[in-house]
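Below is one structure. I have some questions about it.
The complex is shown incomplete by one protein chain, all other protein chains being positioned as in the whole.
Now for chain A:
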Amino acid sequence: MVVPDKKFKQHSIETLRSRVIVERDRVTSTASTDFPHNYPGQDLSWDLEKFKENFKIKINRLSKTDMEFDMIGIDAAVVNAFRRILIAEVPTMAIANVYVQNNTSIIVDEVLAHRLGLIPILADPTRFEFRGDANPTDMNTIVFKLQAKCTPKANVRPGETDPNKLYNHATVYSGDLVWEPKGDQAERFKNNPIRPVHDDIVIAKLRPGQELDLEIHCEKGIGQDHAKWSPVATASYRLLPEILVNGEITGDLADEFQACFPKGVVDVVVEDGVKKAKVVNPRKDTVSREVLRHPAFENKVKLQRVRDHFIFSIESAGQIEPHVLLVQTIQVLQEKCAMVKRVLQSNLQLD
């Protein structure tokens, strides 16, 4: 039998330092306080060795487009930097200029160009340069052609109404983009030819007599300039939830308790003929705070989140695999740090 703690509601200094406290109507202890002289008797100054010792990365899930990993023992500012860089500063290739030779579809040129721009292009951006104001070359530009003319199909079953069966090119998909290698691009990318990530993105719908004839130039860019260059659909993190139970929750309350959380967070086990609620996997909790609404659990449950345990999720848009993205993110951050360092050094030298 676990005895309920009378001072359950109070938080220790250690809790305040290492946990974000999720209350019913607010979040407290949100800010990181891990800096020297903040707590009496604790040093807390940053130390590389200590960091190396505590820091952990654990990959939970990894696929072509999705990745979830834990980052433990690191400050929010740094994790946030990763997130921000992922969204805004990891370069990709995207369609930047569209030269319209002919467009008789109902989608007007600007909108067509905008739609094309948002198509993720599978091309390794590290093998290209930023174009800037320079002339397009094979080192900074990828050229696609899109030619589609809608014509009636022969031998259509009478009474057919599906336009895709009635006409050729009734729907123009991203798969209809044809890469035109320039310079030595054909050679350079022969193992991994440049193409849109997805072949089934609808670009436009055509009807007989309508035609698209476009030359499309892709450039290297970053998400800060336009979301089309962002390599991720979303990148975010959450803190590891923690559910603290004061004493034991038994009987029907246990079922009720279980119902307050998503599946798999709380198990109800029968011990000595009594149903008992056990928190088994707080990680799965979505922090809906449902449990805090119930008066029955007042003073029995405390929700917290571990301040330095980040469950990071990357949803790649498909151009770059998420684990590669993470590496590139770190590289971008390193470059930035190096740059700051350089600037600082040169400034110091001047003084």
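Just so it is clear, contacts are C-beta pairs under 8 Å (C-beta built on N, C-alpha and C of every residue); 3 or more make two chains touch, one makes a residue touch a chain; residues count from 1.
Note that in this section contacts and distances are computed from a predicted model.
Student: I notice the complex is incomplete. Of the names "Oligosaccharyl transferase alpha subunit", "DNA-directed RNA polymerase subunit beta", "E3 ubiquitin-protein ligase CHIP" or "Glycosyltransferase family 66 protein", which is the UniProt protein name for the chain that's not shown?
Tutor: "DNA-directed RNA polymerase subunit beta"
Student: Any idea which of A:16, A:62 or A:79 touches the chain not displayed?
Tutor: A:79
Student: Tell me which of A:182, A:238 or A:323 is the one touching the absent chain.
Tutor: Of these options, the touching residue for the absent chain is A:238.
Student: Touch as defined at the start, partner being the missing chain; which of A:42, A:60, A:224 or A:334 qualifies?
Tutor: Touches the omitted chain: A:224.
Student: Using the document's contact rule, name the residues of chain A that touch the chain not shown here.
Tutor: On the chain A side, contact with the omitted chain comes from 20, 22, 25-28, 30-32, 76-77, 79-81, 83-84, 87-88, 100, 103, 106, 108-111, 114, 118, 223-224, 226-228, 230, 234-239, 262, 286-290, 293, 305, 313, 315.
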